[in-house]
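What follows is a structure written as structure tokens; I'll ask about it next.
Each chain you see keeps its place in the complex, though not every chain is here.
As written, the chain order gives the labels A, B, C and D, with residue 1 at the start of each chain.
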Amino acid sequence: MPPKRQIWLLMQLLPVMLVLTVLFGGALLLGVAQALGFAPWFGVNTFPDTSHFAALWSDPVFWRSLGFTLYYAFVATGLAVVFGVLLALALRESFAGKTLFKYIYKLPLMIPYAVGIALAVLLLGNGGMASRMMAFVGVIDDPSQFPQILKTHAGWGIIAVYVWKQLPFVALTVYAVLLGLGRETEEAAKVLGAHRWQVFWHVTLPQILPAIVSSSLIITAFNIGAFEAPFILGGGFPDTLPVVAWRYFNDADYTLQLRGMAVVVTLAIVSGVVLFAYLGTYRRFERKRGRS
Amino acid sequence: MFLRLHRSALILVAVFVLGPFVPLMIQSFAFRWGWPDLLPSTWWLEQREKSLLPLAWDYVLSPYSRILEATLNTILIGIVVTALALVICLPAARVLARETFPGKHAFEFFLALPLIVPEAAIGISLLMVFIKLGLAGSYLGIIIVHLIPTIPYMIRMLTAVYQGLGAEFEEQAMVLGASRWQVLRLVTLPMLMPGVIAGALFTFLVSSNIFLLTFFMGQGKIITLPTLLFSKISGGTLDASAAGIALVVTIPGVLLLLLSERFIREEAFGKGFGS
Amino acid sequence: MTQVQLKQIAKSYSGTIALSECDLSIQSGELVALLGPSGCGKTTTLRMIAGLETPTSGQILFDGKEVSDVAVQSRNVGLVFQRYALFPHMTVEKNIAFGLKVRGQTAAQITEAVDEMLDVVQLRAFRDRFPAQLSGGQMQRVAIARTLITEPDVLMMDEPLANLDTKLRGEMRRFIRQLQRRLGITTIFVTHDQVEAMELADRVAVMAEGRILQFDPPDTLYQRPKTPAVAKFMGATNLFPATLKRDGLAECALGTLHYDPAVGAVEGQGHILLRAEAFDLHLTPPADSENTFTAKILTREYFGAATRYTLLCNDVQLTVQEHSRRRIEEGTLAYLTIKPEHIWVLQPS
Amino acid sequence: EDAAGFRENFLSGAAPWETVTKRAADEGTVNLYYWGGSDPLNIWMDQVVTPDLAKLGVTLNPVRITGTKDAIDLVLAEKGAGKALGAGSVDAIWVNGENFATLKRQDALFGSFADKLPNSAHFEWDETDPRALLNLRDFGLATEAAEVPWSGEQYVCAVNTGRVEHAAAPTTFAELRTYLEAHPGKFSYVKPPHWLGNTFVQAALYAHNPDGSGATPFQETLESLGAAELARLIQPGFEYLKSIEPLLLGAQSGNIRYPEDGAALNGLFLNGEIDFACQFGLYAVATNLANGTFPEGAQSFIFPEGNMIKNKNYLAIPSNAPHPAAALVLADYMSSVAAQASKLQFTGMPAGIDPWTLTTDEAETLSAAAPGYIGVTQAELDANTAPDTNATLVDVIEAVWLDYIERGSADPFDVIVARAVSNLSN
């Protein structure tokens, strides 16, 4: 490549590189530095000091928090993917009211999580609408008898909000890919004698798999780092890691700031490891399938 | 049989999406609505005149709710972030779509990284530096941090759009005698427009949904719809005014939905996130 | 090896009529082409036979049995899609094996059958490639192999050659023809290319606007089209309205022509068809003066094997085609003759 | 005149108030950082304070934060960055106890201004008068007039008489446990370290003081008390809290629920999920009935007998306030009778100024503005008050609660306390 051309290419990439390297890369480095004791702004500089990580990682509660964090993230992603794909498949059919329906199903995608949380509170809380309905039909006579959905470590409230918000994202992504694919390969499979599930399993699914992987990657990452839903709807101690970090940052005890930083850095590492493992597994699977 | 099942499943989805808004609307008109009442025991309108302070929608629509401020902030920040992301990403997307160069894969991977790293990690790390730089609690600070999670989305959408465009239109224009600038103005931009609009709407959507980064960088000084609503419901309960605010927070999303149905072809999402 | 019958088949898509009451009866082992302009209902016909579309009315019979209740998967038909619809995520081998796999055959059986099929389509070396790594002709052959391996009773192909270049198209035509002859499968293929239909098919169904205009062997269609529409679609150039007389005289803009009354002795206002290659071109006046015209050469087009001339004769433009053994310059005055038995007359409608 | 010089002059008493008001008008703006979680308070700020200050030539910029610590972080970060008086961004903060203690420890306060304001006469400054306690000490820590009390508060519990008769409401911790044994799950308190939760814990500690001396020893600092003594004093209280845990909301289904804040507590109370709601709010029942957040049958009751914690809230001026004179004008305004009366009327927050320092008319104005008691009398309340815990102890108690109750640590109690103390001191 002639040097003039190289410079021209570089110039076009530079703005993005600059923004991401400085801001994003900078934030990551800074986060690690703070977790390692570099925080001159509150008069702390013990860099490099691994004690914050040590304290965090040696605490069994941290591991339980991590467990909850991943549990909510994975279960919600799994449900959103399964139902999102089903919805995407259903959207290909023509049915009465489809135009309107295509507006409706996308609504959650467009509004902040907090709205979903508000809806969950009013609907699913022990004093909420569902509980009142049960009281109305006489199944319960005290809010405490309502099966607890919110504020438990089973996390059904959190998961419900995630699924409510993310199912449309998965559906939209997969539906878009399905639109691009057309129906021909599925019809070809049918004509070749494949039955419904064979068509789905051997022909449709492999072709939407990249869309499923990339959308589930995005939502899993989001779920791991999400704060509002587990904070408001979670079961309390032990909290998910973002909430733990939040509590540390709001504590009067400044040394906990650095512990909070360690939480946040750990969260980034976990998220990275989990998602790379996922991506790696998928890639290996694709390669294997490609070879055999 | 399958058809009927399929139908009821779709109705279920619609109920799953819209159903929860019913109690939200009722709550927004309630004065007192305790368990196990299916409807409020006292409505807002019955108490409206008796109260010194504005209640329910009176409060929501009053300046005290700061909903207008939050809405304007959300829109303003969203627009500026989108415009900046567009300007930053357009040239890069062009290169990514058209050229091959050593390290391209690594670069693409780097561009996707902010999708994987939690917002909290970024926001909290930057906070102290931003305070030092005087950027915390300023529009500029919020706009800058919003670029981090939005750029990956924008660049993916735009790269897909460029890929779909092909170089021949620009070449044709050149052969017909158009200068570089004329090519950009008369051919490239108009042809990219549908994709640019799709990318812009999506970026705006992402920006206007960001809570944690805005919350940290806003320092209470700058509020947006997500942070405003969060502070209203963070305890896990909703009063009438919180319900009203939640409804108002939904409105821009509905408008965005109408816009996006009009301007975004669904395939665009597939191109951006389907692979 | 199945006889296929369409009885009064009609299809409309929410109002628009794609096909209106068509009858078609295809013999077992026959190779039939559906020929017609874009949108005339060719694909729709194939899709209904395959079971991918349900007819609005009418019946489809395989060997005399109604198949409306037979699911796509069980009709045992083969359909090669216009754009192949190869599975992009499967290798050539996997694509070809698919039909057997979903039938639950053992790996050994499948491998054997695939190997054989790869030989038939000469793609042994490409078995591990993905569709994206193949050329158009290779994809085409994979699509055919994938279909043939299931030993369908009826093989259908939707514009199988539309996406190939001239050379490849020729090769593929020969390939399909040989294969079909060898296997004797009842085959229906769709095309909008008249040359292709004639070269390949035993019989051609000419379609237009949802109707079958004529269903006949290629030479009948070409030489004895029933209607001007069919004649035009078959590439007829010299078609003139004419007053026909029972004794073999036809009067048209060109003048009076003698035709063979045995070929079609009718009376009234019909058409007369003079095929471009039926004329003989003489540079000196011919001995026999029956059906002779003088004409001036306007343009000359060279195709290699043939040369086509446009001539002006009695104020009428005529096209004449002959082997390129000589070159007559534009502007030359020439003599045209045509034998009565080479003239076709179209009945008054 | 530069900001530092102004401060020098004002604190030394050399500058007459006119120079302050004049300078304030020049500065033009005052940035007040405060917890923005109360709508009535926000409305009062906008509807009353903003126009009143405008008349004084100062524009109020109310910065509503979700946690006071955000403002403290900002002050300290700016201070660390070398921003001195006149150069920071926070002019005044609503603080209590711990946060004030942080500012004081970090030497981030403007100085002793509260007793030099024209309206300082509305406060009792006489150290010999026991009624001056809450002006001189904030959570036990000497205010040194570096903050001005701008609101009073008292911890009061409410009962839902729609579900429980007023007379059946417990008045002691023991009665509360008995009640819960009969009605498991019908009570909870806000989760520490939220101040509402901290206060409930403190009240329990006072009530279970092994020496029977109630709040008294909790007025000392951590330093003077020592970790071991603190552990001895608080262990019975914590044992009690631990003993009622299985009886709290949600415990029956294995998910003990401590509400995150006052709003959450009110929500539970409205829905009858809990029968009693304890929080700061002398007039909370009246106020919350007026805005629909309490059930119709809500009434205050005396709990815990003799240990209803009473305190004040303060406005502090940081050492790097950008507009120090405007901040002083704001502090003086907040100490006025008019401001206190309207605040009482709008928000139900009791006055921060001391009624006995006022003229009869002024005192009248204040009491007329009060929403009134429901279910209790002034005399009953007066008979049961207790002071706050020293701020240096609060952090330890918080940490102990988190460790002992929330995390359920199995370590010996004194080890837990010692650990909390040592974590905080480094």
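Please note the rule applied: a contact is a pair of C-beta atoms (placed from the backbone, for glycine too) under 8 Å apart; a residue touches a chain by one contact, two chains touch by 3 or more.
Quick caveat: nothing in here was measured; it's all calculated off a predicted structure.
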Overall stoichiometry - one representative per chain kind is placed in view: A x1, B x1, C x2, D x1
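Please note the rule applied: only the chains that are shown with their structure count from here on.
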Farthest chain relative to subunit C (centres taken as mean CA coordinates): D
Distance from the mean Cα position of subunit C to that of subunit A, given in whole angstrom: 56
Inter-centroid spacing, subunit D versus subunit A (mean Cα positions, whole Å): 38
Where subunit D touches two or more other chains at once, by residue number: 77, 80-81, 260, 267-268, 270-273
Multi-chain contact residues (two or more partners), subunit A: 41, 127, 143, 151, 231-232
Subunit B-touching residues of subunit D, taken from the complex the two chains share: 33, 36-37, 39-40, 42-43, 46-47, 63-66, 70-71, 73-74, 77-78, 80-81, 89, 259-268, 270-273, 290-293, 295-296, 345-346
Touching residues (chain side subunit D, partner subunit A) in the complex: 67, 69, 76-77, 80-81, 98-99, 102, 185-186, 191, 193, 249-250, 252-258, 260, 267-268, 270-273, 395, 399, 406-407, 423-424, 426
Of subunit A, residues touching subunit B in the complex: 1, 9, 11-13, 15-17, 19-20, 23-24, 26-28, 30-31, 34, 39, 41, 86-87, 90, 93, 95, 101-115, 117-123, 125, 127-129, 131-133, 135-136, 143, 150-151, 164, 168, 172-180, 208, 210-211, 214-215, 217-218, 221, 224-225, 227-228, 231-233, 242, 245-246, 249, 260-261, 264-265, 267-268, 271-272, 275
